[in-house]
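Mind looking over this structure? Questions follow.
Apart from one protein chain that is not included, each protein chain of the complex appears where it belongs.
Should a chain be cited, it is by its letter among A, B and C, assigned in written order, with residues numbered from 1 in that chain.
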Amino acid sequence: MTPPLALDAGLAVLVLAVAASTIAARGTFASVIGFVTYGLLLALAWVRLSAVDVALTEAAIGGGVTGVLLLTASARLRRAEKSPAPAEHPGLVLRVTAAILSTLVAAGLAAVVLMPASPVPTLAPAAMANLPATGLGNPVAAVLLAYRAWDTLLEKVVLLLALLGVWSLAPDLLWGGRPGPRHLVRQESPLTLLAQFLPPVGIVVSIYLVWNGATAPGGAFPGGTILAAMWILVMQAGLADAPAVGSRTLRIVLVAGAALFLAVGLAGFVVADAFLAYPAGYAKPLIVAIEIPLTLSIAATLGLLVAGPPARAPEA
Amino acid sequence: MTSATLYGLMGAGLVGLGLYGLVVYPHALRKILAFNVLGGGVFLLFGVIARRGASSGLGGDPVPQALVITGIVVAFSATALAVALVVRLVEETGMAALPSDDPPAERAPRTEP
Amino acid sequence: MASFLLGAAGFVLLMVALGLVRILRGPGEGDRLMAAQLLGTGGIAALLLVAVATRAAPVVDVALALALLAAFASVAFVVGAPGAAPPGPSAADDR
Partner (left out) sequence: MSLLRDLFTVVAVSAGAFFFLAGTVGLLRFPDPLSRLHALTKADNLGLGLVVLGLLPHADGWLGALKLVGIWLFALLAGAVAAQLIARAAGSAPPRA
């Protein structure tokens, strides 16, 4: 076996082992930690599949914000769970049936993988042929923000809907209040040091990723996620409080990305020939102009999704 | 055996593992984790399709890659909503599993006003 | 050279992967976190090795993102679980 293939085989076995331990670990905490490492290893797999844009997004989301979300939740669950968790061993019949079903599904998918279509379907030539018209150098960014801008716009809406769903879990009394507990600043804690030192660096890196995203792997999603992670860190260290969800400024930041995207899209009817069509020659400046509020909106939405529903009544 | 095929098989295995965990384990947080493992496998299958579609000097077909980026972010938002629901469920009932196996009559009476 | 670097990446991954046994065995939550932390560092090293071996400069950015977020799991653990309480939750094995 050649070294690259050996590396890939090793990584594949490792990912499967980590996934199995995530599924079957005794205890939720071990399961959650297993899932965090799973995300990290998936980022490596994406690099090996020559999908660096995806690897960046997976590293930022899987390695960063998902871990915070799940670890915080598992700690809260442990405090709130009164009755012991239901038996971890459901009936043997169920387990065997589930195992057979899962194996069948996996085998079916494996068969599809082993019998690739020929000729291989690909849109890569089309994506490259139209790249000059967008003024971008990164074909993935071109797909996200030009060819299939619809997806990105609707995804932003889905993020907002999820956030509304999370917020709606708050009791009436707390509506419009601030999410989560107020974290206290721990004097002389290394956490405070980290939360003071890391965010400036993180902000620079996320600007770099967004700016670079036009020509190289990067873009609004990884950039926004890293920005969100920095915000979460500052909130967790107690250096800043979570904003009240009723705040008008916050609401404007949340919808800014989708709103501007939509506005540019509607303007496409007038200045170009269709919804979300960019006028020739202006594609790149428009895309960059959309990406900046989009990044801020993504960061705010992800940060608030992790912070959870409002837990403190709004100040009168 | 190419690298892409290898990762494809891995993706198929992940879907199987995730499905098993989703069906078998009653704890709600573990169901969410299992579902995310399953989702990771599906995304990887997209990645394999993208890798096989490499042409025009690209390492992979950018269209499936972009779909996966969108998918990862949407999966995260769905996970966040599900986690918030589970936390609320546990804080209401003290139990992190849905009593789906019980017949409706045996369910604990709700004490909601 | 590329083969050596890829081999080194595989070796580092294998090493930190062995450390993952701690995720399953524990016994404390800190031990499980340590294994994740080690895998994070090993993953960064493997990514850098792969980046140089395959001459893919953007891969370095993935390592950069991982390095920035490397401490997040530990931070969330400490903030989420008030381990300062003397009969701390890390003593009892979680469920």
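Just so it is clear, a residue touches a chain if its C-beta (ideal position, glycine included) is under 8 Å from a C-beta of that chain, and two chains touch if they have at least 3 such contacts.
What you see is a predicted model, and the numbers here were worked out from it, not measured in a lab.
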Contacts of the unshown chain among the visible ones are A, C
If you put the missing chain back, which residues of chain C would it touch? 1, 4-5, 8, 11-12, 15-16, 18-19, 21-22, 26-31, 33-35, 37-38, 40-42, 44-45, 48-49, 52, 57, 60, 63-64, 67-71, 73-75, 77-78, 81, 83-91
To test your reading of the contact rule: which positions on chain A touch the chain that is missing from view? 190-191, 193-194, 197-198, 201
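Simple rule for what comes next: only the chains that are shown with their structure count from here on.
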Testing understanding: with touching defined as stated, what is the shape of the graph linking the protein chains, line, ring, star, complete or other? line
Most remote chain w.r.t. Chain A, using mean C-alpha positions, is C
Whole-Å gap separating chain A and chain B, where each centre is the average of the chain's CA atoms: 13
Where chain B and chain C are represented by their mean Cα positions, the distance between them in whole Å: 22
Which residues of chain C touch chain A in their complex? 2-3, 6-7, 9-10, 13-14, 17, 20, 23-24, 26, 29, 32-33, 35-36, 39-40, 43, 46-47, 50, 56, 58-59, 61-62, 64-66, 68-73, 75-81, 89, 93-95
Residue positions on chain A within touch of chain C in the complex are 2-4, 6-7, 10-11, 14, 17-18, 21, 25-30, 33-34, 36-37, 40-41, 43-44, 47-48, 52, 55-56, 59-60, 63-65, 67-68, 71-72, 74-76, 78, 81, 84-85, 183, 191, 194, 198, 201-202, 205, 209, 212, 216-218, 222, 226, 229, 232-233, 236-237
Mind pulling up the chain A residues that touch chain B in the complex? 4-5, 8-9, 12, 15-16, 19-20, 22-24, 28, 31-32, 35, 38-39, 42, 45-46, 48-51, 53-54, 57-58, 61-62, 65-66, 69-70, 73-74, 76-77, 80-83, 85-88, 90, 94-95, 98-99, 101-103, 105-110, 112-114, 116, 120-125, 127-129, 139-140, 142-144, 147-148, 151-152, 155, 158-159, 162-163, 165-166, 169, 219, 221, 298, 301-302, 305-306, 308-309
